[in-house]
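Below: one structure, written as structure tokens.
Shown here: the complex without one of its protein chains, the others still in place.
Let's turn to subunit A:
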């Protein structure tokens, strides 16, 4: 059997949750063009300065919407996130007048492909 690694893109729609005065999404981000890409545990290429999901709160809006830890966020509501600073990314995600954010994420996946001949 083989292990195949590939990445696929996914669109995720998160509805923000109101907690007191804040609207929260329920996950944490890391990365940015002003950060050190070598310390990113989720990226395959250690020079990748994109925004990655580093934690997902259990039961939060992000988990409900299907966001997973290790996803790379490519776009937020149409805004590009591959070449932004960490603070710009945070601002784009936490705009006060938006209740829904639509993310385009890239996820790496490992799948086992079992040879047909072995099964039979």
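Please note the rule applied: a contact is a pair of C-beta atoms (placed from the backbone, for glycine too) under 8 Å apart; a residue touches a chain by one contact, two chains touch by 3 or more; residues count from 1.
The rule is simple: contacts and distances are computed from a predicted model.
A.B. asks: With one chain of the assembly withheld, which option in "VANG1 protein", "GATA amidotransferase", "Transcription initiation factor TFIID subunit 5" or "AP-3 complex subunit beta" matches that chain's UniProt protein name?
C.D. replies: Its UniProt record gives the name "VANG1 protein".
A.B. asks: Considering the complete complex, identify which of A:10, A:54 or A:77 is in touch with the unshown chain.
C.D. replies: A:54
A.B. asks: In the full complex, which of A:10, A:35 or A:82 touches the chain missing from this view?
C.D. replies: The one listed residue touching the chain not shown is A:35.
A.B. asks: Which positions on subunit A touch the chain that was left off?
C.D. replies: 24-25, 27-30, 34-36, 38-40, 54-55, 57, 86, 90, 93-94
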